[in-house]
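To start, the structure itself, in structure tokens.
The complex appears here minus one protein chain, its other protein chains still in place.
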Amino acid sequence: MSELMAVSAARRLQDGEVCFVGIGLPSLAANLARATHAPNCVLIYESGTIGAKPTELPLSIGDGELAVTADAVVSVPEMFAYWLQGERIDIGFLGAAQIDRHGNLNSTVIGDYDHPKVRLPGGGGAPEIATSVRDVFVMLKQSRRSFVERLDFKTSVGERVRVVVTDLGVLEPDGDGELRLTHVHPGVEPEEVRAATAWDLSIAEDLAVTEAPSEAELGALRSLRTKGAPG
Amino acid sequence: MSELMAVSAARRLQDGEVCFVGIGLPSLAANLARATHAPNCVLIYESGTIGAKPTELPLSIGDGELAVTADAVVSVPEMFAYWLQGERIDIGFLGAAQIDRHGNLNSTVIGDYDHPKVRLPGGGGAPEIATSVRDVFVMLKQSRRSFVERLDFKTSVGERVRVVVTDLGVLEPDGDGELRLTHVHPGVEPEEVRAATAWDLSIAEDLAVTEAPSEAELGALRSLRTKGAPG
Amino acid sequence: MAELVPLRTAIEQLVRDGDVVALEGFTHLIPHAAGHEVIRQRRRDLTLVRMTPDVVYDQLVGMGCARKLVFSWGGNPGVGSLHRVRDAVEHDWPRPLELEEHSHAGMAAAYAAGAANLPFGVVRGYRDTDLASQTNVERITCPFTGEQLAAVPAHRPDAGIVHAQQADRRGNVQLWGITGVQKEVVLASKRSIVTVEEVVDELEPRPGAVVLPHWVIDAVSHVPGGAHPSYALGYYDRDNEFYVRWAEISRERDIFAQWMEENVLRESVLA
Partner (left out) sequence: MAELVPLRTAIEQLVRDGDVVALEGFTHLIPHAAGHEVIRQRRRDLTLVRMTPDVVYDQLVGMGCARKLVFSWGGNPGVGSLHRVRDAVEHDWPRPLELEEHSHAGMAAAYAAGAANLPFGVVRGYRDTDLASQTNVERITCPFTGEQLAAVPAHRPDAGIVHAQQADRRGNVQLWGITGVQKEVVLASKRSIVTVEEVVDELEPRPGAVVLPHWVIDAVSHVPGGAHPSYALGYYDRDNEFYVRWAEISRERDIFAQWMEENVLRESVLA
């Protein structure tokens, strides 16, 4: 299903857009877009590489290939000050352990902050990505544990979340900023998605079915993935 | 006399000291020190060049040779934030149009600020050099117009001024931070220096006479100067 | 998104009467040609920003383009005064020139704050000087230590103009040597123009170079010699003779006006 998640996210990138990408699905999606309809997408990794053009998907944002193929490498303080806070980035990708109906995310703790059940890695770049890029794309697998009524911790705010791509479908904010289901992936029933959501999920009137990956997309995906991509 | 000024200042630099130098006499003095007793002095020009090793004295701090021979070139914001404000510099050289008995300097205006008689270039790096380096060396020609009772404008503060080298002698602060005459150049009478000072200049009990430039100093100076140095 | 356009077009479209304009270059790679084009297009009421205003700012001020100058050191480096700036400040000719004066540290922090999309920069500076009361800074208190520092308002020019050695055909720019505040100026400005010595197929990475991607620049103009008489490392050295001559040209209003007429106003736009 992560293939379909990557394809769904990649299709939403316009050629030439500047994307702040992390490792894993976001990197896969952005590189898929570059390999198909959006060859001029600019990939920025928070480690400081601007315009990276990896031939293999990196396992870490510290991969030297990102620096070697980049148009420019800047320091991490400069990346966050001049480029992210400077609002030069169109698209930022975020993942999380929990999301609520407004697109707020938790990647910090499950349970109480001081006595957590699970201590997660933490926000990293997410808090400022969420408020500095034009559009936030969220990618995460959908379940009642992750699509929650109430976050255990608010790591980042949802006001710029434009799309949430899951393994079941696609959610987009309605006029009031509440996420509703706008696409289901092939073979997925809307009720299945509602059952995997802890809040009472609305379904768009014009609910669509995600178009299956094209030959070109699958080919690009395979050639990207066979070079050692994770998950 | 500017030769003797350069020699007097150069002698006061210790080998290995990190010097923030401007164009003209300071650059001449610091390069003279490098060419004689202090080969490991580090020259920093505010244009961003760290460890510049010019073979010819530059006419401007924008001279490309400073960049080409430097250990590192940094941006101007970094120079002022990390290196000057970061208090990594031992010695800073300043000139001025006016100096008072406490080493405060004016390089901004003669006359009233809003209706100046003479509009000078302004402070540039001086205000923060004066408060960020360990020791300030001032170099300027001595006259009642420049060594004044009261500055028309205080561009920089004198608290870190350790020595003032003039065309007549050398002034250093006493215990109360008031400049007094500690050296006269060969052939100069103390009363001559007092006459060229608008305040009532004290004279050190152990007033000395500047040692005449050595052969080595003169040779180094000549080889530096014949390559196109100003003044 | 950088377009490669003639300099005339770039200035026409991106520099407007009343704008705050920064033509930067810290004593190296100074965008003289772009300044001359601003003069030829007779822009008025500009607020000119620059750390080290020198000859090209003297020309802009003397030709009446500016109503205000924001700066930290104004002079003819290694030579002396800017006579046209002094005439404007001391005698209101050809029009009064308002000054907003900073230290270098304050100007650099103001550009960096602008590039970082912050409303102010912080420096430990302006302390105990007469400058603090004449300029636009405020005290700010550290919420952790109680220390008093100076806040300078961010520079956010309407138009930022710099000169670089090279661009590629997509408008990516590379400059090297003394790179000054040029990155900050381009990133802090609402609109930006870069003039370049050369357009190449591929930018070859160089030690100490600053690379600006095409998508942060509005216009790139190919103007060989565009920094003359200042330096462009790898292309030409400073024309020191000219800097010395400028003292003579600029001293008298008539001689200045005639020189500008013959050397700037009548000059055909080559690029």
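All chains are identified by letter, namely A, B and C, in their written order; residue positions are counted from 1 within each chain.
The criterion applied here is as follows: contacts are C-beta pairs under 8 Å (C-beta built on N, C-alpha and C of every residue); 3 or more make two chains touch, one makes a residue touch a chain.
None of these values were measured; they are calculated from a predicted model.
Contact with the chain that does not appear here is found for just one residue of C:E98, C:E138, C:E248 or C:E261, C:E138. Across A:S8, A:N31, A:T49 or A:Q142, the single residue that touches the chain missing here is A:T49. Interface residues of chain A facing the missing partner chain: 23-24, 46-49, 59-64, 66-68, 72-73, 75-77, 79-81, 84-85, 108, 113, 116-128, 131-132, 153-157, 230. In the full complex, chain C makes contact with the omitted chain through residues 117-120, 122, 124, 138-140, 142-145, 147, 149, 151, 153, 205-209. As for the chain not pictured, it touches chain B at residues 16, 18, 42, 50-51, 71-72, 81-82, 85-88.
Keep this in mind: only the chains that are shown with their structure count from here on.
Chain contact topology: the protein chains form an open path, each linked only to its neighbours in the line. Taking the mean of the C-alpha atoms as each chain's centre, chain A and chain C sit 40 Å apart. If you average the Cα atoms of chain A and of chain B, the two centres end up 57 Å apart. Distance between chain centres (mean CA atoms), chain B to chain C: 28 Å. Counting partner chains per residue, chain C has residues 112, 183-184 touching two or more of them.
Touching two or more other chains at once is no residue of chain A.
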